[in-house]
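Here the structure comes first, spelled out in structure tokens, and everything after it is commentary.
All protein chains of the complex are present and in place, except for one that has been dropped.
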Amino acid sequence: MQEEELQKTEKKSAYELFFDIPVGPQHPALKEPAFFKFRVEGERVVGVDVDVSYNHRGIERALEDRNYIQNIYLIERICGICNVAHTLCYAQAVEQLHGKEIPPRANYIRLMMEELARIHSHMLWLGVAAHEIGFDTLFMYVWRDREVVMDLIEMLTGNRVTTAVNTIGGVRRDVSNEAKDKVKKGMNVLEERLKYYRKVALNDPTVNARCSGVGILKPKDAIRLCAVGPTLRASGVKNDVRKDDPYTLHDEVPFNVITFDTMDVFARVLVRIDETLESVNMVRYCLDHMPNGDVRIKLPLSPPVGEAISRVEAPRGELIHYARSNGTKNPERYKVRTPTFENLPSVSEMLTSKSDYEVNIADIPIILASIDPCFSCTARMEFRDVSKGKTWIWSLKELKAHCSKSRR
Amino acid sequence: MEENEVSEALKNKFGKKILEIKIPKKGEKVAEDTLIPEIMEIKVFKRRVFVTVPIEIYKEVIRYLVEELGFNHVQAMTGLDAGKFIEVMLHLGRGITITVRTRIEKDRSVLSTITDLVPGASLHEREIHDLLGVVFEGHPNLTRVIVPEGWPENVYPLRKEYHPEQPKPIREMS
Amino acid sequence: MDFLLELLQILVFPGILFAIGLAFVYEWLDRKIYARLQNRVGPLYTGPSGILQPFADFIKLLAKEDVVPNEVDKPLFNALPIFALTLSLTGFLALPITGLRGVISFNGDLIFLITLMTLICIVIMYSGISSANRFSTVGAERAALQLLGYEIPMMLSAISIGILASSMWVYDIVSIQANGGWFLIGPGILGFAIFVLCGQAELERIPFDIPEAETEIVAGWLTEFSGRKLALFRLTKNVELLYLSGLVVALFLGGPSGPVMPGLEFILYPLYFLLKTLFVLFLLTTLRALFARLRIDQMVNFSWKYLVPLAILQVLIVRLVV
Amino acid sequence: MLKEIQKSLFKKKATVLYPFKERERVHIPEGFRGKIVFDRDKCTGCLLCARFCPSGACEIVTDEKGKRPIFHLELCLFCSQCQEVCPKGAINLTKEFELAAFDRKAFTIR
Partner (left out) sequence: MNLVKWARLKSPWLLHFNTGACNACDIEVLAALTPRYDLERFGALLKASPRHADVLVVTGPVTRQVKDRLLRVYNQMPDPKFVVAVGTCCISGGVFNGCYNVYPGLDSIIPVDAYIFGCPPKPEAIINGVVALLKKLEAS
């Protein structure tokens, strides 16, 4: 209905040179129901409208009605891809409310799972990015090799994607020695493959043609628009929650913060591949240094009155949970701010043609994909507790206002 | 910047006007519970500062934090219905997280915007306006963005008096 | 009798039926090889090794509801698929398969054959425009731009072969090669490369599948077509694939010629034709697996920066040789 | 990339021909969270499972022996929380993963 109206007004509108291409909510480039409207001039993008409300499910309200244990599984399903980051963040927040620390072995397992999930997420992204630029063979290869890490996760947790491994007070499953060997073997395979994909990314002419110089985000803009995660690091800003605000064992386990300074999609590809290689090493370190002992402490169902903020570096960037407890078994308020939400202003910036570089329709998918968007969390964040949430269209005017504001 | 330095700086600058500064410490609030006998430190509670300010100096404090202490990243903004009041919390960060908290009365909920200090706060403020009915004075475009068209004027979904209901099936289920 | 034989030739072998059957097999092979290159199996359960897969797709599409959206230009929308198929089948008829001549053969038919491909592309453009869908329109626009990119080098490299053979008759080109060695091994190698690349663009396959780029504009100009029309378009694409590989074979690989025992031409020629087209198909499929999709401006740039100068070079080389 | 493509031309296919052949190559690890089985004899009716079930898949009913849960897999997340809290070990998540049906009530574990 609405679409038809839009089309009608479009025909009448004064922009005779322009027409709009809707991408999504049902579109192969975005398996997620977000809605972008791009204003194009020929093949050149001159403006972007965003609507990410399609995925609003009412999670934050539901969190207030369920007890802390049930919430683990609800939180986990904010996003299937970074479910480990979400449950980790949640568990940390509730442990902070309790004022308890978990046993060291549990911390090692948490960190290992987090990094395994990062490997899986980044490889998934690499495949998706390849698919975006029409490189299906690379997509197939990356996803084939990703099965290695999926199998490991399945072996460690009992499901390929939703791990359900973090719980309040530790982790639910221990890692056996046999499993450790398998993980180590898997890591060797992955390291070799990832190095190969790094070579492909560096050398393949068509990949270079599609990624270099596309989707520029200058460091200044990145900071002003509050970009996070690999998006920010690909603009050359060294910023990583794991270093700035170490949780679990990130102050012990050595790793490098990867940055890259070409500021384009290509930089985001390489940052992610290199980060994955770092993660491989971190997993190995965890396996080698894991102490013996319990993996879980028992905590009462209701934490004492208090509040806590928990931060985690999810695969897509900084994830923040805020928890407030009123002493009952249900939280008083639970707020989630996910990385994609924080990256949305940046992606709009990348997608708008500037005087010094142009954005093509063909570039839209890869630029959008380059922040590794996960709109389920974004919509959930942005449209918290809206019921019949309808189109929120970020109009061109608004977007421009936003951009000019940020440039000031 | 360390937690204590921030706290000192804020105290020096604003003195008594600040209602409360709380830095949850290592080892605090431990072992009242009986379930675990051994005392454990709280490691994760590092790098958090909670500052409570009256509404009058809310913007001053933020301007000071953003412009002089360099905490120019808006991590999130939380709104919360606390009975008679609405609590607005701004989480600012670079490294450590500083939460600036203020309370406004529910029926006269007006707060000055901070979008001129940090452009990235725009969406966060609109979200809180939409869900809790807080008016951010001076915001360039404070329209309701989240609730659908035709949503009643003075109904704010995150306020406690709002009772949500599940949509009805449109089709008879087999 | 002669007339009947000719009719048989047009309709059955090596004419329309043969073309359609072979086109299905080629799509199957294309998908199988593509899958194999990606380390998977591809269609498997439809007939032995999935060989009937394209046929099943075709039948299914024929039997499906055929939606004609309200906004489309109905006469065009309905006629274009048939038109496209006719064009590509006509092209196939002109290929030398059972002998050194095609069913349709006349002096100067090389130009005709190349023009046919351009016509198909124009039909595609019109189908995009007639569906009045934004994705289709962009797809059509891209198809047109792309045509500008590959048309000239393709033409030039075909003409260079014509110059080599001092004739624009495919029959002459093939018979010269049958007696004196393939042009691929001779001076035509550069032209071969250009022709295959342009062919890939003509067929809208990766890295030149820009007009139907799935992740960008859904299915491009095909978006609104469903049921029968989609079936016909898919068939057109397959016949075109066959036709293009056949053309490459005729121009560069000596057509269906090869060592024959006298009297067995009727069997051996089609066999050689098949083997050679298979080789070309394999090349085309490998190309498809090897690259990412280019952007339209990159494609046009690439074409004008490299393909056109190289094609001119090819013509010059040929001039020197002749 | 060319080399890799050539290699995979001759390499063993990565595909597991799952439903018709090669079932044994589908490796389900120990501890996989699949279909629930419930042992009525062990259950004492303490209702902990229903209390912690995050999606309400675990419904409490009364039968001749007293209170007991039934599991509606149409709602179940296969999180194994119920298995974890059950003090008697009456609930187990098995390796059964082929859960396709034409009726959403098809999998109700009693």
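For reference, chains read A, B, C and D in written order, and residue numbers begin at 1 within each chain.
We take it that a contact is a pair of C-beta atoms (placed from the backbone, for glycine too) under 8 Å apart; a residue touches a chain by one contact, two chains touch by 3 or more.
Keep in mind that this is a model prediction, so the values were computed, not measured.
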item: Omitted-chain contact residue, chosen from C:D30, C:D109 or C:E224; value: C:E224
item: Residue of D:C43, D:C58 or D:L73 touching the missing chain in the full complex; value: D:L73
item: Chain A, residues in touch with the chain not shown (by the definition above); value: 1-3, 25-28, 31-33, 53-59, 61-62, 65, 73-74, 77-81, 83, 124, 127, 139-141, 143-144, 147, 150, 159-162, 374, 376, 379, 386-391
item: Residues belonging to chain C that touch the chain removed from view; value: 31, 35, 38-46, 50, 52-53, 55-60, 63-67, 214-215, 218-219, 222-227, 230
item: Chain not shown, touching residues in chain D; value: 13-19, 26, 54-56, 72-79, 97-104, 106-107
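Here is the rule we go by: only the chains that are shown with their structure count from here on.
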item: Result of counting contacting C-beta pairs for A-B and A-D, higher pair; value: A-B
item: Separation of chain B from chain C, taking each centre as the mean of its C-alpha atoms, in whole Å; value: 63
item: Approximate Å spacing (C-alpha centroids) for the pair chain A, chain B; value: 23
item: Residues of chain B engaged with two or more neighbouring chains; value: none
item: Sequence positions of chain C contacting 2 or more other chains; value: 37-40, 289-290
item: Interface residues, chain A side, partner chain D - complex; value: 66-67, 69-74, 77, 137-138, 141, 144, 147, 151, 154-155, 157-159, 162, 164, 172-173, 196, 200, 204
item: Residue numbers on chain C that touch chain A, as the complex places them; value: 37-40, 134-135, 138, 206-207, 209-210, 213-218, 289-298
item: Partner chain A, residues of chain B touching it in the complex; value: 24, 28-30, 32-33, 35-36, 40-48, 50, 72-76, 78, 80, 89, 91, 94-97, 99, 115, 118-120, 122-123, 127, 130-131, 140-141, 145-149, 151, 157-158, 164-165
